[in-house]
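For this depiction, one protein chain was excluded, whereas all remaining protein chains were kept in their positions.
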Amino acid sequence: MPTLDRQDQVFVLDLGDGENRFHPDWIAAVNAALDEVEKAEGPRALVTAATGKFYSNGLDLDWLFAHADRHLDYVVSVHGLFARLLSLPVVTVAALQGHTFAAGAMFSLAHDVRVMRADRGFWCLPEADINIPFTPGMSALIQARLAPRTAHEAMVTARRYGGQDALAAGIVDHAATEDAVRATAVELAGALAGKAGDTLRTIKSRMYAPVLGVLRDPENPLGD
Amino acid sequence: MPTLDRQDQVFVLDLGDGENRFHPDWIAAVNAALDEVEKAEGPRALVTAATGKFYSNGLDLDWLFAHADRHLDYVVSVHGLFARLLSLPVVTVAALQGHTFAAGAMFSLAHDVRVMRADRGFWCLPEADINIPFTPGMSALIQARLAPRTAHEAMVTARRYGGQDALAAGIVDHAATEDAVRATAVELAGALAGKAGDTLRTIKSRMYAPVLGVLRDPENPLGD
Partner (left out) sequence: MPTLDRQDQVFVLDLGDGENRFHPDWIAAVNAALDEVEKAEGPRALVTAATGKFYSNGLDLDWLFAHADRHLDYVVSVHGLFARLLSLPVVTVAALQGHTFAAGAMFSLAHDVRVMRADRGFWCLPEADINIPFTPGMSALIQARLAPRTAHEAMVTARRYGGQDALAAGIVDHAATEDAVRATAVELAGALAGKAGDTLRTIKSRMYAPVLGVLRDPENPLGD
């Protein structure tokens, strides 16, 4: 389960050491951690990271198939998490030490900065291959954060980007060796801790107002 | 006139060996070919190509000046073709072996991937020079597929991009020698034939919902 730690001005949220899929309990734990980061005062920033082979594999499809009647509420909660992270009033850095797939990849795009392991692991939106179309909210998030050509390639072809590919495509901002991923993210976050506050929240909220509007619309989250 | 061929899983639509302008009969033939591609089943992809010096020079201005009373219907039909290609439920690759101008260039942007001859031929939006402003639907299409800076330069300055220029600007995805353009496109399309289907249609339709809305709006297609 996700655990929150603090190193000086940088909160580090470890998303777990498994596939770190979005089980409802996992979502609740991440939201509780974001509560703590938000209610803290003064200069601060957030790094999300994970341990092992995966950063996150996205939606918890096992749980979802077992709880089909809660599908809409579940998607609304995932959209809400994306929206919250996208407009968080502190700088956020994702340390992608392992596979970052599907909703896990979208979660990474809701951060301000991404650092990815250079030599192993993939960032991928496999939706076109697994027959789960992006919701309108997911589409809006991805397209707001990536260049048009990159968003198109990632969404239509389900390409698996290694660290150097992801850097070249502008999906991530830095590629680093395995042991430097988290340290680089913490260093970048620390240098930007002074930006925390209401002005930053307003800046992000206005930049992504259309995306946030779609993500937070409880009506028809699947766009069917 | 356009002719459709099939090589294993890849349909190849040859747009013609002249200037391949959008005469109403040409548009009807392209739509008939897209009907065939759509109604086929299983893994498949589409390459559009042409023979000779031109991929396409765009609108058939001679026909248009001779049929001024049909101007609006004509523009609606061109918009409809762009919209259809942009949301086609198979991967589409444009093999740009020759000049790709104006509406021909926009047609190329409605594909998923573009391969352009490296050493000769231009991709160009000459509208600023020939005093035919982009319709709102054309503007929306171009701006949805190109980076902001590239769209601005192409639309405002009418720059003629050679193959290497177009690759550097992110207008095309690959530049190839003359004899490799079509083969490269067929190979890329073949590798993505497995993406065909309703999920792909939904993904593209949601990504470009605002553009498709403008292109398919029969009211005031010229934006006057």
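All chains are identified by letter, namely A and B, in their written order; residue positions are counted from 1 within each chain.
Assume contacts are C-beta pairs under 8 Å (C-beta built on N, C-alpha and C of every residue); 3 or more make two chains touch, one makes a residue touch a chain.
Source: prediction; values computed, not measured.
Interface note: of B:5, B:36, B:62 or B:129, the residue touching the hidden chain in the full complex is B:129. Only one of the listed residues, A:44, A:79, A:145 or A:182, touches the absent chain: A:145. Screening A:131, A:164 or A:199 for touch with the missing chain picks out A:199. Residue positions on chain A in contact with the hidden chain: 91, 112, 144-147, 170, 173, 192, 194-195, 197, 199-200, 202-204, 206-207, 209, in rising order. Where chain B meets the missing chain, the touching residues are 127-129, 131-136, 139, 143, 147-149, 151-152, 155-158, 223.
Here, only the chains that are shown with their structure count from here on.
Rounded to whole angstrom, the centroid-to-centroid distance between chain A and chain B, based on C-alpha atoms, equals 34 Å.
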